[in-house]
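Here is the structure we will look at.
Just one protein chain is left out here, and the rest sit where they should.
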Amino acid sequence: MLLQIRSSATQADRDALHQLCRELGYELRTLDAAGRLVELGGEGAPAHRSRFEDLRCVQRVLDAGEAGELHARGDRPDTQVAVGDARFGGGAVSILAGPCAVEDRERTLEIARAVRARGATGMRGGAFKPRTSPYSFQGSGRAGLDILATVREDVGIAIVTEVLDPRDVEAVSRVADAFQVGSRNMQNFALLRELGRQRKPVLLKRGFSATVREFLLAAEFLLDGGNDRVVLCERGIRGFDDFTRNVLDVGAVAHLKRATHLPVIVDPSHAAGRADLVRALARAGLAAGADGLLVEVHTRPDEAHSDGAQAISLKELEGVVADARALCALDGRELVLPPSAPTNGRADVPAPDTDKEAVA
Amino acid sequence: MLLQIRSSATQADRDALHQLCRELGYELRTLDAAGRLVELGGEGAPAHRSRFEDLRCVQRVLDAGEAGELHARGDRPDTQVAVGDARFGGGAVSILAGPCAVEDRERTLEIARAVRARGATGMRGGAFKPRTSPYSFQGSGRAGLDILATVREDVGIAIVTEVLDPRDVEAVSRVADAFQVGSRNMQNFALLRELGRQRKPVLLKRGFSATVREFLLAAEFLLDGGNDRVVLCERGIRGFDDFTRNVLDVGAVAHLKRATHLPVIVDPSHAAGRADLVRALARAGLAAGADGLLVEVHTRPDEAHSDGAQAISLKELEGVVADARALCALDGRELVLPPSAPTNGRADVPAPDTDKEAVA
Amino acid sequence: MLLQIRSSATQADRDALHQLCRELGYELRTLDAAGRLVELGGEGAPAHRSRFEDLRCVQRVLDAGEAGELHARGDRPDTQVAVGDARFGGGAVSILAGPCAVEDRERTLEIARAVRARGATGMRGGAFKPRTSPYSFQGSGRAGLDILATVREDVGIAIVTEVLDPRDVEAVSRVADAFQVGSRNMQNFALLRELGRQRKPVLLKRGFSATVREFLLAAEFLLDGGNDRVVLCERGIRGFDDFTRNVLDVGAVAHLKRATHLPVIVDPSHAAGRADLVRALARAGLAAGADGLLVEVHTRPDEAHSDGAQAISLKELEGVVADARALCALDGRELVLPPSAPTNGRADVPAPDTDKEAVA
Partner (left out) sequence: MLLQIRSSATQADRDALHQLCRELGYELRTLDAAGRLVELGGEGAPAHRSRFEDLRCVQRVLDAGEAGELHARGDRPDTQVAVGDARFGGGAVSILAGPCAVEDRERTLEIARAVRARGATGMRGGAFKPRTSPYSFQGSGRAGLDILATVREDVGIAIVTEVLDPRDVEAVSRVADAFQVGSRNMQNFALLRELGRQRKPVLLKRGFSATVREFLLAAEFLLDGGNDRVVLCERGIRGFDDFTRNVLDVGAVAHLKRATHLPVIVDPSHAAGRADLVRALARAGLAAGADGLLVEVHTRPDEAHSDGAQAISLKELEGVVADARALCALDGRELVLPPSAPTNGRADVPAPDTDKEAVA
């Protein structure tokens, strides 16, 4: 491990550093004349890195050396995570689609059948909804879970649904093929610890302004807990402009594919916050290397109970799936489709209509 | 209520709007020729505002009219919140000081006595620590709570400590005079709902990149739950530079004092992330109108188990308290001190040393 | 035009508003009971919108109505801008490639020939370099322009080069097929005014943290000056993380294609700031709808005088061009190639190597 020491380090600081080295079994070697750089010889462990980072005199870990973390790419191949029929990573690309919130049984079944028929292998849909205001629709809760259970059985589609409270993990586990952790909870460590003990995949969304390292360390909570089926989801970061809801960070997608072996998908709907840009962002995400998509789709966006402005129609979903098919072909990757999905070619899908739309 | 309608609104969208008006008892009046602006006549309620905002065709609520929320200033005077001897708002300013994390009993007692002797009416200190990495020190947990209980009794200082998990609320409640909700949990709604049911004050920290409206609506979860003793804490927002850990948003402090009746304090330690700037930021926060401070102080920063780089020494705390005294005097506000605190005048406190310090 | 009036508006404010309406020939109609919304009936003009926005009492222009600006999409088809053989917009996609800075004649000729042979119709390369530090290499200046003139003639490739100073416009004009305005100068209005008077295309890069509206209004300075050959370039916005130099805003690309008729290209090199992500970002930009690319390429990145870490090799350029070809085919767009460029198919180009690369 290589450490940079603060210029303000006192003798007491240096004593504390030496003491920690002795405790953890590292041999310290000062590298430069001013004592700003030290090399620690030893076996290394992720936990040790954190101990050194917590010392006041350590400005930065320049190289973690052997103290590798579980998420790190290192020499590892892609980890492929299966969620029902969906598979992410290792050359497999899948699409999860569905409503923002589970509303009633009929509508949810209708959407599930429709998105599956168009190529989605999993359905997203919230029973528990994190909403900015206490007065907004908070989801239908346990009743919503029952609806999802029905959908799962009747339609044969994997269910991905959000869990907000560690006390709901068990109930959600009974109906979900994968837990979703939302952006607001990326660093809800009580929840992460609980999910680390589960044996079901977790779709972990990046926080509004989480750095990539914070994102990976949130995943590390799950991995360290024993759950190695983690799918990372880039869903846009907070920016300074308001023409989109968030800024889809395609550079993070490309970087994450290098930095970790975990699969990475994108959520173009929450990034855009408006239906007309979802297809373009879905394409951009896949082109940057994403292993899948999480898309809001509604059969009647005008009647959606929440986030209707960003839900795309079934027709638009067809365009997204056609794009995914083409982009996968370009890279020799597989677009995973539901067992009986139609194999319609691209030809009959309209090109994105980017030209004439009025923008307020 | 005044609403702006999206230019893309369809007839189905408008039908849904009319339907909702009928359901909630509002009379809709279209204002302009193009139908982009509508006025809703009716009694108003916060919950209704959210319902309208959730409609796909509503671009923005231009004026919430009677649909006021519980946090809103309106005509209300300052709400003063007492936490043990500390009081915030309504002309009262108090200082909470202490270590990042509770370590051992002796050290914690030593710090509590020391900060109380210098003017702090409350002690901060985490038993449960939210840490970015699973390998970092996560706090001493329930053992830490026991230590805090001892400190509270022996030293006679109010205890403010963080709660991360709704399942820990009861245990924390037994020793804390106020619950702290950290930045990472500002939108942990399961936790907020649980704390809304408590009858102890909550110190709610602003999320890393939370807008002021999101911050106020997080507080609204507590207020709507029945807990009206909420203290807002500005602790710096995420920025693009790295010379400080965060950007202390003094404009938010000034704005919040106008927008809400709730007290607002600042945490200069997490904003700065480095001890040498804490005093300057504490002053700036109070000068902008803050009702108090939350400061990390340690008797031996070099030995702190976490965040040692931002903890100030007791001597520096004396400077912070002296500044607070002077700034309160300037505004005719009261700096609340512990019953037996010394009343040393400003004269013997050194001016901030801003000139010569080396900066890496 | 629809205006929202501040709640703090005084009678004097309202008098000023009425006075301006009389002066510009607008009929004012107050829409709501509280007088917060007004509709202005009249012919409309972009200049009028600005006059109203400058009034203290105007909070926001809700709808600009007839006051449309020159950049606005409205009902207009794509404007196609030609730069030598390169064409941008209206279904045409072109690639500009070259070194960050013009170094010596031989190296520059070598790069120009090499990028042209691989499909670039234009060469980028700075003679005048905007550098953060006064001590960094500032470009070779007028000598660099001479080199570019040689390249243009000998290689038959369009030249795009940056101009920093209004006093250099004439000299740059003699060798450039298009002027480049860099991010730092997006709101250098003296320069924009001067370029608005020119009859050569301008490649305008988005500022580090410019909103889309600010970007479009910077273009409006050029259009208003009489130069309607403007190419917008998204090059990444400033973010809070450091794994890339900037955040490529693909949502802005998709939005701009709707909001304006001007062509939009992306610069993946300055967005990434590291060569290994350039290809992924180039793909993402084109997939989001960009009309072209501006890429840093160097035959010897290790010897580049500036920004060597983000320059890609010729081999990597081949991958970028192959991707562009495939993505254009997907959308029925044309990848414009230099007259004699080889038409090598995609088959012999390696897939992006995203798997194993070590990331510091």
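We just call them A, B and C in the order they show up, numbering each chain from 1.
As a convention for this text, a contact is a pair of C-beta atoms (placed from the backbone, for glycine too) under 8 Å apart; a residue touches a chain by one contact, two chains touch by 3 or more.
Given the structure is predicted, the values throughout are model-derived calculations rather than measurements.
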**Request:** Touching the absent chain in the whole complex: find that residue among B:L28, B:A149, B:V169 or B:A326.
**Result:** B:A326
**Fill in**
Per the touch rule stated above, subunit A touches the missing chain via residues 2, 4, 7, 31-34, 36-37, 39, 62-63, 238-240, 242
**Complete:** Against the hidden chain, subunit C presents residues 6-8, 10, 12-13, 15-16, 45-51, 53-57, 59, 130-138, 164-168, 184-185, 187-190, 207-210, 213-214, 217, 220-221, 224-225, 238, 300-309, 311, 358, 360
**Prompt:** At which residues does subunit B meet the chain that is not included here?
**Reply:** 63, 73, 75, 77-78, 209, 211-212, 236-237, 239-241, 243-244, 247-255, 257-259, 271-272, 276-277, 280-281, 283-289, 323, 326-327, 330-332, 346, 351-352, 354-360
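As a working rule, only the chains that are shown with their structure count from here on.
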**Complete:** Cα superposition of subunit A onto its copy subunit B, rotation angle rounded to the nearest 5 degrees, comes out at 180
**Complete:** So, in whole Å, the Cα centroid of subunit B is separated from that of subunit C by 41
**Asked** In whole angstrom, how far does the Cα centroid of subunit A sit from the Cα centroid of subunit B?
**Response** 28
**Item:** For subunit A paired with subunit C, centre-to-centre distance based on mean C-alpha positions, whole Å
**Value:** 31
**Complete:** Flagged in subunit C as touching 2+ other chains are 63, 239-240
